[in-house]
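Only a portion of the chains appears, each positioned as in the full assembly.
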Amino acid sequence: MNTFGNIFRFTGFGESHGAAIGGVIDGMPAGVRIDLDAVQRELDRRKPGQSAITTARKESDTVEVLSGLMDGVTTGCPIGFIIRNENQHSNDYDQLRTAFRPSHADYTYTAKYGLRDHRGGGRSSARETATRVVAGAFARQALEQLGISVQAYTSQVGPITVGADYTALDLSLTECNAVRCPDPAKAAEMEDFILGVKREGDTVGGVVTCVVKGAPAGLGDPVAGRLGAQLAGAMLSINAAKGFDYGMGFDGVGMRGSEAIDLFRRDGSMPPRTLTNHSGGIQGGISNGEDIYFRVAFKPVATLMQDVETIDAEGNPVTLKAKGRHDPCVVPRAVPIVEAMAAIVLLDAVLMNRGSRIENLKFKI
Amino acid sequence: MNTFGNIFRFTGFGESHGAAIGGVIDGMPAGVRIDLDAVQRELDRRKPGQSAITTARKESDTVEVLSGLMDGVTTGCPIGFIIRNENQHSNDYDQLRTAFRPSHADYTYTAKYGLRDHRGGGRSSARETATRVVAGAFARQALEQLGISVQAYTSQVGPITVGADYTALDLSLTECNAVRCPDPAKAAEMEDFILGVKREGDTVGGVVTCVVKGAPAGLGDPVAGRLGAQLAGAMLSINAAKGFDYGMGFDGVGMRGSEAIDLFRRDGSMPPRTLTNHSGGIQGGISNGEDIYFRVAFKPVATLMQDVETIDAEGNPVTLKAKGRHDPCVVPRAVPIVEAMAAIVLLDAVLMNRGSRIENLKFKI
Amino acid sequence: MNTFGNIFRFTGFGESHGAAIGGVIDGMPAGVRIDLDAVQRELDRRKPGQSAITTARKESDTVEVLSGLMDGVTTGCPIGFIIRNENQHSNDYDQLRTAFRPSHADYTYTAKYGLRDHRGGGRSSARETATRVVAGAFARQALEQLGISVQAYTSQVGPITVGADYTALDLSLTECNAVRCPDPAKAAEMEDFILGVKREGDTVGGVVTCVVKGAPAGLGDPVAGRLGAQLAGAMLSINAAKGFDYGMGFDGVGMRGSEAIDLFRRDGSMPPRTLTNHSGGIQGGISNGEDIYFRVAFKPVATLMQDVETIDAEGNPVTLKAKGRHDPCVVPRAVPIVEAMAAIVLLDAVLMNRGSRIENLKFKI
């Protein structure tokens, strides 16, 4: 299944080395003026070749929107788009026609489907996430009109971390460095660390933290559609993601209830606000009007610039030569992908929520 | 939305203090002989009042199956069931008619729906998870026929942990203690710890680890239905769950790719097996035939046996007296819930997978 | 699959001769005061044993609502309910344990599932439609608050028809006779006709026409969720239904475009209204504010009060003795079922529509 969302739905297609990737954005509310340059800018944030710490592979990644707009405004009809693939070195992948790379999807796709597109990882390549960034960019523009913003940043690379408290950071600095870490000193450390790992032909993992501001209380549909559950599902669908937590998350395990509890302000202000936000803006699966924040853990990717001992489809030992152009750390480029998936989940939650009360349904034409 | 799954689907209903909770299990394959006693046993594992470390609230939690079986065998038709509520002390909750408990769903349900059932938390109570345990018990019996088993255990309570390597544990000991921890010494420590916290009128969090054995390679539907994503969504839909990771998870962030990589055995054995399992049995969103394992982080629940300063629906300060009967640590009772949700996801993934190859679709009558 | 709808969703369960039938109504907007007596009255309209022209089988069909209401008002949480089965003459069905009745689901359920509940048709019995009537009654009460009404009637029995123009009928007379035909003279003819057919041990088909008034322009989601498509799917899911058309329908085939076109009034009134309504209130898959009307064709049911020559599961010839208590014509009892399914589709369309424009999504708390 290649569809995300319930009412706001994105269905993607495309492999790393096919003719194009693309998708259909369905359920986009009508009447949103779209800044297509802003959509392209999101895509540019994800694209390879941006700096020394990302893959040297160069792709222009130009989005072509094919439907759903009239004079630059969404019409409520589905938005189809494509991004042509280019700069394909398919020959780089000839040795993969029969071999299974370890910790990749080569074997599992073959086990499931009986065959696979071996060029550049085919559908299992992170290349398809470019289409999610486009969909997320549309969602983000709708959310902006509702006062909801989504911002992610690199909070950890290998052992280097900026700490759990995002309120102590100036998130406007995130895009000022190649790592996308809003703490300039830590960013420099992280960059050095990644370059060191790269020199060794190795890779390293990291964590992306994401903060959603401006979400009103009431988003999320218990019990299957709890907002935390939807975010978790969306984040774990990203390549190389291995973990998710929100609010106090895994750190909360060691806390006492009396510490972790978010007391309400008792200053009479309405709607109610809390003094702390260990809940991460979600209580009972529904947003409570505070910031929503969560973390996504990314593994060190398995594509090393080293020779690798592995097997082929018949189980025979083979040695794969280091080839191709890969990221030593996916986290910097994962930042816009996390934002995109968050925006998709949030806009869908807004749309799902409009039916929660009968009084919202009264109409007049 | 109260429906889990795509083909194997469970739709639940019911509040803590209504007449009954229950649900509909749809998409259950025909021809599975059901042991209803085993279903009830799963429910008994979740029910309150089992030991000194769980709530003293007593409920018999008897499931009544209403449809979908013929002579004890599933017919392929939906299985309806109910569990009557009993032992309700609704008066315990009178003070909640207007007050919002901090870090509960009281405010968020009101914000979303304009009103709420305040008795015992209504729909936001973990009581509804009993219905998921029933659905999971049906899924588990189908999975057993396919050679797939699901087992969870308590791996952490507050600061006490059994370590990440489940293969070093004898999981058959899990049910031998009230904490559901397979390491007897650690279990005793955890139990003492929980009792201490309880005496203070406080609560504590923990972690449940779950292991799925026997899953064949090929389960999971990239990219939106990646197996890790589906498990994450299912787990984060459980009350008090704040985090999820699988395989190396958050710990993998600090690893190098060269360490984290799961090399294939090169002994010619087929299907391919790996030497290590940092991937947690899932690669590219599809199972690879190794054990699937993951963790779920639970927060310390917010229902304390202490007076709490909070506000009412108009924003006025109120003090809530400690009342009711609650768990000082939800983790032991969360173990069967995690198993149930895992079983639901796995059976659904099996069913979704049957259409992945044309050769599976050839039929003859 | 046993779930109808997208946001307003009903999932049913239950067989003719199991312990109970029931279901879960999900996505019901919060804040609707429910008249449970009115729900029961809808059920009474569908129940057997109402008159000489329906089956003599008597069932009290009492609905028990188990969740989702607080002080008689919907909370936005799922509404679970059951209807206990009673008055079961399961022995009537012993000869069906191995035999396949012609033009029933006996063979097809066996072919699909490998086994079947043979008692009273099991899940394939029209008995399950009682649960849809309950769900429809809830939907109807929400629709009433939005000014939308749904009314069906018997428009044809065998060769006797009241004509296509529903505006020439006084629909308030529908419930005045056992046939549920608003034309008293035709109703008497139909009743005589059905009694004659019954005396012969035979059955006859008919048509139900349904009219939805008060639906605003804008309901329906092209292209897959066109309102006509959703109504068609819902109606053809009713037992014994074999056809559906709306507006001019099959009769429109013989018309010219110039005749069939619904010209707008040119009197300046807004919103726009049309002079005629051949479209049946739906244009381009979206309601246009005019009455929505459609027809559902029901076959003569295959359960005859005659001996029937058929085969058993091994292909051997067997003769089935006439037994059981059955309707000679299902159409009068189908009227409330058609209304229920229409109400489910309409409320779902209303809920889906709230996301169609960004201006509907602006919120403030």
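Which chain is which? They are A, B and C, in the order written, and residues in each are numbered from 1.
By our rule, contacts are C-beta pairs under 8 Å (C-beta built on N, C-alpha and C of every residue); 3 or more make two chains touch, one makes a residue touch a chain.
Keep in mind that what you see is a predicted model, and the values were worked out from it rather than measured.
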{"item": "Subunit count for the whole complex, all chains sharing one sequence, 3 displayed", "value": "4"}
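As a convention for this text, only the chains that are shown with their structure count from here on.
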{"item": "Furthest chain, CA centroid comparison against subunit B", "value": "C"}
{"item": "Distance from the mean Cα position of subunit C to that of subunit B, given in whole angstrom", "value": "38"}
{"item": "Centre distance in Å when subunit A and subunit B are each reduced to the mean of their C-alpha atoms", "value": "26"}
{"item": "Between subunit C and subunit A, distance of the C-alpha-averaged centres to the nearest whole Å", "value": "44"}
{"item": "Shared-contact residues (touching 2 or more other chains) in subunit B", "value": "1-3, 12, 109, 111-114, 123"}
{"item": "Complex contacts: residues of subunit B adjacent to subunit A", "value": "1-4, 6, 12, 100, 102-105, 107-109, 111-114, 123-124, 128, 156, 158-159, 197, 202-207, 216-226, 228-237, 241-250, 252-266, 268-272, 274, 278-280, 282-289, 297-304, 306, 308-311, 314-317, 352-353, 356-357, 359"}
{"item": "Subunit A residues touching subunit C - in the complex, by the definition given at the top", "value": "7-8, 27, 29-32, 74, 76-77, 142, 145-146, 216-218, 222, 271, 289, 350-352, 354-365"}
{"item": "Complex contact set, residues of subunit C against subunit B", "value": "1-3, 9, 11-15, 18-24, 26-27, 30-31, 64-68, 70, 73, 75-80, 82, 109, 111-117, 122-123, 365"}
